[in-house]
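A single protein chain has been omitted from the complex, and every remaining protein chain is retained in its original position.
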Amino acid sequence: MSWNTFGRVLRFTTWGESHGPALGAVVDGCPPGLELTEQAIQPFLDARRPGQSKFTTQRQEADRVKILSGTFERRTTGTPIALMIENTDQRSKDYSEIANTYRPGHADYAYDAKYGFRDYRGGGRSSARETAARVAAGAVARLAIPEVTIHAYVVQVGEDRIDRAAMDLETVGANPFFCPDPQAAERWAALVDAARKDGSSLGAVVECVASGVPAGWGAPVYAKLDADLAGAMMGINAVKGVEIGDGFAAAALRGEDNADAMRPGRDGPEFAANHAGGIAGGISTGQPVVCRVAFKPTSSILTPVDSITRPDADGISKATQVRTRGRHDPCVGIRGAPVVAAMMALVLADHKLLHRAQCG
Amino acid sequence: MSWNTFGRVLRFTTWGESHGPALGAVVDGCPPGLELTEQAIQPFLDARRPGQSKFTTQRQEADRVKILSGTFERRTTGTPIALMIENTDQRSKDYSEIANTYRPGHADYAYDAKYGFRDYRGGGRSSARETAARVAAGAVARLAIPEVTIHAYVVQVGEDRIDRAAMDLETVGANPFFCPDPQAAERWAALVDAARKDGSSLGAVVECVASGVPAGWGAPVYAKLDADLAGAMMGINAVKGVEIGDGFAAAALRGEDNADAMRPGRDGPEFAANHAGGIAGGISTGQPVVCRVAFKPTSSILTPVDSITRPDADGISKATQVRTRGRHDPCVGIRGAPVVAAMMALVLADHKLLHRAQCG
Amino acid sequence: MSWNTFGRVLRFTTWGESHGPALGAVVDGCPPGLELTEQAIQPFLDARRPGQSKFTTQRQEADRVKILSGTFERRTTGTPIALMIENTDQRSKDYSEIANTYRPGHADYAYDAKYGFRDYRGGGRSSARETAARVAAGAVARLAIPEVTIHAYVVQVGEDRIDRAAMDLETVGANPFFCPDPQAAERWAALVDAARKDGSSLGAVVECVASGVPAGWGAPVYAKLDADLAGAMMGINAVKGVEIGDGFAAAALRGEDNADAMRPGRDGPEFAANHAGGIAGGISTGQPVVCRVAFKPTSSILTPVDSITRPDADGISKATQVRTRGRHDPCVGIRGAPVVAAMMALVLADHKLLHRAQCG
Partner (left out) sequence: MSWNTFGRVLRFTTWGESHGPALGAVVDGCPPGLELTEQAIQPFLDARRPGQSKFTTQRQEADRVKILSGTFERRTTGTPIALMIENTDQRSKDYSEIANTYRPGHADYAYDAKYGFRDYRGGGRSSARETAARVAAGAVARLAIPEVTIHAYVVQVGEDRIDRAAMDLETVGANPFFCPDPQAAERWAALVDAARKDGSSLGAVVECVASGVPAGWGAPVYAKLDADLAGAMMGINAVKGVEIGDGFAAAALRGEDNADAMRPGRDGPEFAANHAGGIAGGISTGQPVVCRVAFKPTSSILTPVDSITRPDADGISKATQVRTRGRHDPCVGIRGAPVVAAMMALVLADHKLLHRAQCG
């Protein structure tokens, strides 16, 4: 089933393919009266934009956002906000040879199995280019949660992790890896460059922290804040794992080590730790909301991999090998950081409004 | 916001508190004509039922399910199926002393922050007892996907993991830990018993594999099969992490090691590996769907933990310490296995129907 | 498709058949802290309850509501409120002879065409008994909109309309017809009694007015307040038409006669008329919200009507005639009045919460 809408009351719907004329998002349910201009959205798209260093795909896209509806005299009106980003550097010919071959690790085979055919140019709808629309929508969502500050950064590339002791969020913007550890950023430059030259690719882990979320957002059961975050993050292209707070490490802890002790504070409790990642029973606790997201290495690599051809008229697939020659990110997780931040903003804004609906 | 409905076209809504008269689920959208009796649901509830060994909570609940609507002459009619499970062993007095204290790691503080007050008896709506309703709903969902076989089992308790080489799914039912490795099951008996005697608790990791899922279930964007699974699993009480396929380990792989090579097979492709966990681009590939779910150690422990009292009339909280004396699972992840399996069934059945809606 | 949930943020799900053990509703999203007891719901069910006069079905149902979840110490907790009403007077034998015959005007044939079979006892899920669950849910919804007063009353039975000049809402409860015109009530007693004795049935029109709705509830496009009301009302059993404000009569007016002129008032505008029925552009104007709902005569009559038998094993239907002997309302629209009021409450409460979500 096609289901391109996300959210419960602050909802957005995205559309567009990698090689169509444009892609976009419609943001619905945004509160009225917020100041919104194209200039306010653009920096978020620029952070995600390809072609800015040799460490990302060389596709050149300006990713200029246009606001087509929903604002009047620079303010949101409460009606749907249509955002459009035109595709400018498409080069469809790069993809012509894969029209009849399934790229292992990509959605090619699954799409054909579902729909009977597919737009094979650059992955069509399954292209990570779709995430530009989410980033634009996320910029709108941030307006609805001015009390919240969101940081997303890469904590692992391949097997190489940052040094937590050296972590400095101020340095995230100073390198092309959204890396909060300057020394790790230097190592990653070599690592990613080597992978690029090898025609290989690397996985990564992105961490995202939202500060300023008050206690009380979320729901006891199926619209839990953590459940919605997990769905949001796992829905990003190439993501294979999501953790809240201590995540998988919590499975190895004992109860007394995992408890977040409290003591009375000025504005609610002060917590001795944040193993829970700011969410208990599906509801925010007032601590920072923390999640980590694992990206697989992109499947677009130069090493030949065994595969099969599209079934012919008789339903017969033949053995073949696939090398992916297009322009790709050697480490797709890096540009995932702004997308993770956008999804965090969208989930939090939705839950703020949901909380307000029920609890006034 | 309260949002107790899960699913898109095969939906279920649960209700009930730990210490109310009953809890239940309404399953809506189930195909008509399926044979459904209370006897068919009961074994799934029995697998999850507490009080069956010294390794789980000693609360004694028969967990007898009643079907109140939606069937006629032992078959589903296509109308909503109401399932009810009466609470029989509630002992509200165990919880009276925590009415004015927040248990660290529990939802107590977050609930009060959200709703202004809470049903404090046994966690109220945030109690894991709610998962009995999901297990009952999951038993109905299984009827809609007879082509699928689901196994859920525990692969890690505390820091102790099973030996993958010794794994035998036939042995899962032969021990109280849903453990597929008999030797690990013996070790866990000692481990969990020690934690219980210490008044401590342990985390766990549950793995779930669904075989027989055809290629084509899922969606390219926000209703991705993996995204919906992640939301479903993260929404289970005490869960802090979800992985699909290689999950976080994929972040450390190179593209050529993560690719699932294909060759022509009799019924679609044969895959050389399943790093993807049976899902590519949000759509099933025909391989087994694999996920892993991390449970934290339950926060109900006998070790005193610093905490605060509920704000008094003047809004003042005082420092206190909390020990949780009630009847609790020393390793809540163990009984999580049947719940994980139920959520897998519910997500898959929903996606089967969604796929049929769009693609006939 | 089965879709037994109504509402967007204040949602309720109903379940149950005419001749099952019980029926019920789960109300989700209700604000916390509202005082809710079974005693507060019961009067609304009593108003709709059958068997109270010779003018309604003689089925005797106590319609006692039980609250199974969602309250604590007489207040709503914000978690789902499960309501159950047991069926006590079912007499399944009355319906055995229609198992293989389609009653014209009933859902029998359509159900079989959809689901392949049906619970034929008393209409199963298509029975108007389901509306008891809505009335119970509506009683909860009213708690969320204390600023609103809702009146529903019958303005037409068969061809006989009330005299608008004689209308007095105080008299609605003083006759068994929810009739605001005492003289019309006397005429209707004769009219309905004659129809009952003839084994015939009569249609009716119910009007519903909600006062106290502030300006601003609703939405500009697909969740318009009037659109949601229309869907809610048309979804009541036997309803064939819905009007807001002047409704069909507005089609015959000229623009200058239909305009609701405004002048400055103390609390917003004062309106010279209410042709719009309190809703403009899908959003409430602060005037009373007015709708009218047309009920067809029930199709359960003693006059034989040509029909067909259920297809036999060879798919062959035979001609037959149907007389409906069960216990039925000669004018089902009368008991529709409390149901219309309940749906009005549910739609308004949902929109109050939706408005609060977006506009604070």
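Order of writing sets the chain letters: A, B and C. Residues in each chain are counted from 1.
One rule holds in what follows: a residue touches a chain if its C-beta (ideal position, glycine included) is under 8 Å from a C-beta of that chain, and two chains touch if they have at least 3 such contacts.
In this text the structure is predicted, and so the values were computed from the model without any measurement.
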item: Touching residue (missing chain; options A:Q42, A:Q58, A:T79 or A:T320); value: A:T79
item: Residue of C:K54, C:R74, C:K197 or C:K240 touching the missing chain in the full complex; value: C:K240
item: Sole contact to the chain not displayed, among C:G138, C:G158, C:P180 or C:P338; value: C:G158
item: Omitted-chain contact residue, chosen from C:V65, C:A189, C:I301 or C:V340; value: C:I301
item: Residue, one of C:G33, C:G51, C:P176 or C:G216, that touches the chain absent here; value: C:G216
item: Positions on chain B contacted by the hidden chain, ascending; value: 8-9, 29-32, 78-79, 220-221, 353-354, 356-360
item: Interface residues of chain C (partner: the chain not displayed); value: 1-6, 8, 14, 102, 104-107, 109-111, 113-116, 123, 125-126, 130, 156, 158-159, 195, 200-205, 214-224, 226-235, 237, 239-248, 250-264, 268-269, 272, 275-277, 279-286, 294-301, 303, 305-308, 316-319, 333, 351, 354-355, 357-359
item: Residue ranges of chain A at the interface with the undisplayed chain; value: 1-5, 9, 11, 13-17, 20-24, 26, 28-30, 32-33, 68-70, 72, 75, 77-82, 84, 114-119, 124-125
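Here is the rule we use: only the chains that are shown with their structure count from here on.
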item: Proportion of interface numbers common to chain B and chain C (over half same, under half different); value: same
item: Inter-centroid spacing, chain B versus chain A (mean Cα positions, whole Å); value: 26
item: Centre distance in Å when chain A and chain C are each reduced to the mean of their C-alpha atoms; value: 45
item: Touching two or more other chains - residues of chain B; value: 1-5, 14, 114-116, 125
